[in-house]
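With one protein chain held back, the other chains of the complex are shown just where they sit.
Which chain is which? They are A, B, C, D, E, F, G, H, I, J and K, in the order written, and residues in each are numbered from 1.
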Amino acid sequence: MARITSPLSSDNQKITGEALQGALIDLLDLSLVGKQAHWNLVGRNFRSLHLQLDEIVGIARARADDAAERAVAVGVNPDGRAATVARDSQLEQLQAGYIEDEKVVGAFTDILGGIVARMRERVAATEEADPISQDLLIETTEDLEKQHWMFQAQR
Amino acid sequence: MARITSPLSSDNQKITGEALQGALIDLLDLSLVGKQAHWNLVGRNFRSLHLQLDEIVGIARARADDAAERAVAVGVNPDGRAATVARDSQLEQLQAGYIEDEKVVGAFTDILGGIVARMRERVAATEEADPISQDLLIETTEDLEKQHWMFQAQR
Amino acid sequence: MARITSPLSSDNQKITGEALQGALIDLLDLSLVGKQAHWNLVGRNFRSLHLQLDEIVGIARARADDAAERAVAVGVNPDGRAATVARDSQLEQLQAGYIEDEKVVGAFTDILGGIVARMRERVAATEEADPISQDLLIETTEDLEKQHWMFQAQR
Amino acid sequence: MARITSPLSSDNQKITGEALQGALIDLLDLSLVGKQAHWNLVGRNFRSLHLQLDEIVGIARARADDAAERAVAVGVNPDGRAATVARDSQLEQLQAGYIEDEKVVGAFTDILGGIVARMRERVAATEEADPISQDLLIETTEDLEKQHWMFQAQR
Amino acid sequence: MARITSPLSSDNQKITGEALQGALIDLLDLSLVGKQAHWNLVGRNFRSLHLQLDEIVGIARARADDAAERAVAVGVNPDGRAATVARDSQLEQLQAGYIEDEKVVGAFTDILGGIVARMRERVAATEEADPISQDLLIETTEDLEKQHWMFQAQR
Amino acid sequence: MARITSPLSSDNQKITGEALQGALIDLLDLSLVGKQAHWNLVGRNFRSLHLQLDEIVGIARARADDAAERAVAVGVNPDGRAATVARDSQLEQLQAGYIEDEKVVGAFTDILGGIVARMRERVAATEEADPISQDLLIETTEDLEKQHWMFQAQR
Amino acid sequence: MARITSPLSSDNQKITGEALQGALIDLLDLSLVGKQAHWNLVGRNFRSLHLQLDEIVGIARARADDAAERAVAVGVNPDGRAATVARDSQLEQLQAGYIEDEKVVGAFTDILGGIVARMRERVAATEEADPISQDLLIETTEDLEKQHWMFQAQR
Amino acid sequence: MARITSPLSSDNQKITGEALQGALIDLLDLSLVGKQAHWNLVGRNFRSLHLQLDEIVGIARARADDAAERAVAVGVNPDGRAATVARDSQLEQLQAGYIEDEKVVGAFTDILGGIVARMRERVAATEEADPISQDLLIETTEDLEKQHWMFQAQR
Amino acid sequence: MARITSPLSSDNQKITGEALQGALIDLLDLSLVGKQAHWNLVGRNFRSLHLQLDEIVGIARARADDAAERAVAVGVNPDGRAATVARDSQLEQLQAGYIEDEKVVGAFTDILGGIVARMRERVAATEEADPISQDLLIETTEDLEKQHWMFQAQR
Amino acid sequence: MARITSPLSSDNQKITGEALQGALIDLLDLSLVGKQAHWNLVGRNFRSLHLQLDEIVGIARARADDAAERAVAVGVNPDGRAATVARDSQLEQLQAGYIEDEKVVGAFTDILGGIVARMRERVAATEEADPISQDLLIETTEDLEKQHWMFQAQR
Amino acid sequence: MARITSPLSSDNQKITGEALQGALIDLLDLSLVGKQAHWNLVGRNFRSLHLQLDEIVGIARARADDAAERAVAVGVNPDGRAATVARDSQLEQLQAGYIEDEKVVGAFTDILGGIVARMRERVAATEEADPISQDLLIETTEDLEKQHWMFQAQR
Partner (left out) sequence: MARITSPLSSDNQKITGEALQGALIDLLDLSLVGKQAHWNLVGRNFRSLHLQLDEIVGIARARADDAAERAVAVGVNPDGRAATVARDSQLEQLQAGYIEDEKVVGAFTDILGGIVARMRERVAATEEADPISQDLLIETTEDLEKQHWMFQAQR
């Protein structure tokens, strides 16, 4: 069933669809892991990090929605179901239970570093395939690199 | 590491923790499956359902946050990681790809019906164990039963 | 035609439905009689009472909507038609024409006193039948008892 | 007790008072029947109509308040009590219980058609009697004819 | 110097200009006398009347601006200078010094009654001369008659 | 296909429909020519006129929507398609390219003067045919005459 | 009748009362003359000055209210009646009819210059008599000197 | 008269100017045809489409303004006059009169599909000529492709 | 003088009144001690704690108002005078002068722990006596336990 | 421990600190006694005074915060603990239980009169010692003298 | 000390860092020189330019913040200290003292023209080096070219 016609050629649609689906998984899992740390955080910097993690969750949710709606706009079905996120996510996972503030800073520095590296590959991949999607991925990457700096800055 | 002291006895803490963790999984997966349908929906009632699904996602996210923060407030670590949600969720899962509006109405009627039944068990379970948590679960259930009615009404 | 399935047993649905329908009639008639006094009021305290009556109308309308939507959510059809309100309302009715401020204070003290007494019976009746509906009736009662105090205080 | 002096002659006051009281009954019953349908509605277009009915209720409540306050400003006591509404309303009444979306569209097309016809008589009647009241009735009629169109358009 | 061309004939312009200039003087002086009472008021109902007088001042200022801008739009220069207001105003003047709340209610009942009577003459005068200006005068009169009722109601 | 029944007689419907359609064309073309000048304007008063032209465009768009929705509410199909506007508009057209601020003031004084004259004919034509539509046309004319004054004032 | 006791000695009350009453007259007449120019203005800078004059009127009204309420707070009755303003105002009066933009700039430069000079005398007079009132007069003067600069700057 | 110097070479200015002027015509006609359908729409999905069409009109108006202001910023005069739009538009035109909801969905799917295809050519054309304009065209295309998906989704 | 009639029996009124008065004292003193720490705080985490203490003060003030208004609504006079708070408060008092951030975290962990324990007793005591008051106490407790967690988390 | 260096000499710091601490005690107790009357008030003017007392509480809380933060900014520790307020407050205390509206007006006239007298001494004391603190005390006194007038006015 | 790791290669980091630092200096000095003209401006167009210059300052401040935070996000330290701005800025400097409106228009046309030319070089330089930073520079350039047009248009 191909309900939405794509403005892209078949090859470009495939490249673009993979970039957007990859971004979606990164962003959805970032929103989940961000909340996990928001809740289980302990340590002297609790309040500041608790608030900062909610900003990241807000960015991740909004950008995930952008990526998924962009995917369907080019005729590719986004898949953001729990099982898909759990299976495909490349994010370093947090362990269960309380997590110290210093560990959170370290973990999110690494998590954001990993996502940013993958996002830059997607920006490169879509340059020819779909400049519209590339622009959306560029703006998402800018947001994430800004958060990456802010976590590094407080190590 | 037991950083947060509980206002509850050990038994009541266990009962309450299980109720809240169960609610958390239901609500997080509802937020994911709600977005999945929000993106992949097709059919004559697309726009109306597209907006309604976002309302459900908003409720699910806000109530999941309430439940998880309540859990840690009674000394129990909430677990909302992707793998945990995928493993523990009892929600009927949507299949990948486009999904017709009528199927969405049917699926969410069933999904909400299932969650509501489990929420009522949690309301009953916490009545003695922790009336504070029970009150939070009651308000969550009220929101979900309202949505359940609205999906049934449009079948 | 039973379009909306109830989360309640048949007995509990009946008890709950009666409590909510009773609250609906009380609240709708309170909104009508509140406006009647808002318009026909005279006396030295005109402006203050004129504004206070609009607050009561606002509360009555919002809480009536809550009660009616809760009724349909448990599978019971609310009935808020004019003839039903006129037939079933137990509120002391105002006479037509201008009404002095002191009489308004007296009349609404009595009207609110009557509603509050019936609401407390509904709170008791739904405790076992449906704690979700009970919670909604408790919050409504809290609003009305606050208004009851404020009218008594200015006698 | 004639507390409010009228800027109108006795004849014009009588004509204007009847027009405004008639409008008040139409508008109050429209607000009640609008809520009745808002709650008991079922069918594929549930959500869209559920919202649209609340817009009508909002218009009806605001315009009823305008008409009643205008009546007292010309020295005529408005009567918006439940029994008066039930006795004097000319609106086609909905039957109790669930009501299908198509029936709602039909019923409100008829209800609004009836009100609009009576409002136009009131506009004509007050042209000489009180141009201030006429202006208020004209604006009310414009709102109602717009809603009448919108219901007809979706038949 | 006739900088602004009028959409009206010379006769109609004269009639309309006089009606609007008359309204302007009434409204400007109402704003001044309203503030005078707002400041010098004493008595048990101080706070309620103090606020109500500011509402009247707000209405008077906004409607004076409407009338004056309408005058210049039909090519007639409005004159709202202090000396003109003092010379042409027909409002009953308050005496200097403290003024009791009951006297304020009486004085504004009379003041508003006087303005309303003159406004109705202006509405009649402009019906043929300029229906656009008439509409503006009708809306102004509606506001003033509402305030007139509210002052009468609290005598 | 006559989907929307008219509250007007056939003759009155025809008169009213022509008045509203005429207003619609005037207002839509005013919104287009207003933007054309907003973009291509040059001269010392650039910024002030650039902002003022956007106010006119805002008024024109809102009032065009009012007129068109009123037309369909009386059972007449509004026609605001580009070709119809281009064919039926009586507005003086601007030439392509930059346009000096003084020329803009002159051109819009003329354009608004022309529209206002036609609007007054429509106000007269609808007085008997449909006082509801007349009221809407009166309010539109008031807005336009105010703008007409403001352009004349700065010549 | 001395209803409000003064926190000031009799001498200081007299000095302060005169300063505040003087400021009140200056500010009320500034609000009237500002509107007079706002309405009757013509010339190339019409729009910019039309808006600027309304800012002055806004400042004058707010500061007049401050001064008058301060007067009664120190037990002195403010007098802002039209006849008092007309009799006591020292403002250069505008002539009736259209007024060119350049003349407005000149006139308000002079008017504001005059008020500012009198305000500085009042600031000096109240320094010992009532530092609370002085502070209010200082803030008023700051606002007026800012407007004075802005009018001078555009000469 | 070349009042605005261009940051672009003559060739690039020509390419960019044509792309922006083309976008302007598409967007202005989209705003007109969107309103035409908003007004003349009939059918079961009336309300939902009526609102959706206004969202498209809002996007079209805002993006048309962006394109036209960008054109003049690179020294090219935008032309958005009614005759130019009527002459140059490539949009499928709606026929006069009522239009069924299904036909609207079909028509706007086609209209948006056509605009999107032309926008992608403009994005390609400006990549070398002016990356600033290209970025603006990319963002516009993203908005339009999102609307294109939403119309396709409800077929 | 028993001005406000109670909806409760004499025994239940006594139980409920004591619970609410106890909550009032706890909450008022929490608002005072929260401000005391807000002002005298020093240490590396100054800014974060300074803001967090103001959140607690906001909660304490709002909930104190709820408890006191609830008390009078059941016919019991709340007593929140300074001497009563000083005499009856069971809160650990801060010493005068600067207080280090770590000490603040410790002190508020203890203070909140103490209040929460007493609040839970009040929740239990009012379950039978007055479910309306119990609901209010439950919501207050939920807020306080959330703050308790947040202070513990940053130890 | 002298953590905050003072911009004042030791003598001036002592004078200023005493003035600010005195103001703090007056304002904190005003906020407590204002709420006490807000809750326990009875009488015909209940609603108007109930609202006015909340305005006073709002002013007292905001100004207390200003005074205390100013104290620490000049190196003096503010002390706003319950026992200190109870010990040092010079406010006339209300008796427990219901309090009639007339008594409230009398009591707050006296309370505000007392505070204002002490505030004026503090304004005088800080003129040389610290003009920055004096300015803050002047603004606080202006607010309180305005409230003092309003209570006197309604005796 | 290299605290923030860069997502860029060393060469690309150097190119990007220079582009962003160059933009930062241009934008910071634009904000300073914009305020200098905002304050010292004289002439007939004072008010319009005074406001327009504040818009430019707002843009310059927001975009400077973007550029500097982007620099640190790619591991380059931005330098916006006064001495650096004074030393490195290439903006034509205004002379001290009053500056006529025409000169301001000329000066800012030149200043913006210069910045825009340098910004386009930075856009070109970062295309390969860092498309994320390029996108930010493109959006900044769009804002500045729009302002450049508006200043040219009023010459």
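One rule holds in what follows: a contact is a pair of C-beta atoms (placed from the backbone, for glycine too) under 8 Å apart; a residue touches a chain by one contact, two chains touch by 3 or more.
Quick caveat, the model's predicted, so the values are computed rather than measured.
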Taking the entire complex into account, which one of K:L8, K:L28 or K:A153 touches the absent chain? K:L28
Filtering K:E69, K:E127 or K:D143 for touch with the omitted chain leaves K:E69
Even though one chain is hidden, which residues of chain J still touch it in the full complex? 3-5, 7, 69-70, 72-74, 131-132, 135-136
Where does chain I touch the missing chain, residue by residue? 41-48, 50
For chain A, enumerate the residues touching the unshown chain of the complex. 45, 48-49, 51-52, 150, 153-154
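Everything that follows uses one rule, which is that only the chains that are shown with their structure count from here on.
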Looking at C-J, E-G or E-F, which pair matches C-E on over half of its contact pairs by residue number? C-J
Between chain D and chain G, what is the separation of their C-alpha centroids in Å? 49
Rounded Å distance, chain B centre to chain E centre (Cα mean): 59
Please report how many Å separate the Cα centroid of chain A from that of chain H, as a whole number. 32
Any chance you could list the residues of chain I touching two or more other chains? 3, 69, 72, 135, 153
